[in-house]
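Attaching a single structure in structure tokens format; questions to follow.
Note that this is a trimmed complex: some chains were dropped, and none of the rest were shifted.
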Amino acid sequence: MLKKFTVKSTRRSEFIDITPSVEETIRASGVRNGIAVIHVFHTSAAITINENADPDVATDLEGFMAKLIPHESDFRHAEGNSDAHVKSSLFGPSITLIVEDGAPALGTWQAVYLVDWDGPRTRQYAVKVLAD
Amino acid sequence: MLKKFTVKSTRRSEFIDITPSVEETIRASGVRNGIAVIHVFHTSAAITINENADPDVATDLEGFMAKLIPHESDFRHAEGNSDAHVKSSLFGPSITLIVEDGAPALGTWQAVYLVDWDGPRTRQYAVKVLAD
């Protein structure tokens, strides 16, 4: 099963929790055991896993990455978003999860995030489920 | 086949070679050709591949990452381990390997590491094997 989703970010750098859409796609697929691949179709956005309990964690991640890779670095690319391209390769465009008993095998504090590094924009991603 | 493992780190930042557990899970699965997904169930630890020949490589990686993302940065998250959350998203929580002839397809110097960025702790990870 392959499902495609659209989300809208509201600011330049934003972590959007997409775990519910992953869980729902796995449920709809009927797959009990296998894997799920989540892929974002952009080069200035990423898919990552991080903590969902304390919203300060995502705020810290956004803040630290902005200092580490400043928006206004000495870049050539005319669109002025090369920092977003760097961050996207560092976090990666996809995550592969294990599916166990019809749900993603995640730790207690793990959530799946689409990270927009160059919002606000409309972003598309896909969830693919493969059975054993 | 899905197998879960527990490892204990002995210091704050530590690379633990988990390649033998990956090889053993593939062997036990009987799968000759397919893929294996290794996933860590924490948001302050990661799974990566790097060199296993010279232990200085892991030491260099730990040391450089500590300088790049200092423990005592200007973070909000009250637990004081936001640097570990950043490093975990940068390295990633999982790796997908190719399985060939009943073994992980790795280069001569490649080993699979669980990296604890916020030890010493007890950490859990899983290895999932899928046949072609």
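Here are a few things to note about the model shown:
Per-chain residue numbering starts at 1, and chain names A and B are given in the order in which the chains are listed.
One rule holds in what follows: a residue touches a chain if its C-beta (ideal position, glycine included) is under 8 Å from a C-beta of that chain, and two chains touch if they have at least 3 such contacts.
Note that the coordinates shown come from a computational prediction; the quantities given were computed from them, not determined experimentally.
Of 3 total copies in the complete assembly of this structure file, 2 are presented in place.
Please note the rule applied: only the chains that are shown with their structure count from here on.
We define each chain's centre as the mean of its Cα atoms; on that basis chain A and chain B are separated by 20 Å.
By the touch criterion stated above, chain B contacts chain A in their complex at residues 2, 37, 39-43, 68-69, 73-79, 82-83, 85-86, 88-90, 92-94, 96, 124, 126, 128, 130-131. Contact residues of chain A toward chain B in the complex are 33-35, 48-51, 54, 56-57, 59-61, 63-65, 68, 90-92, 95-98, 100, 105-110, 130, 132.
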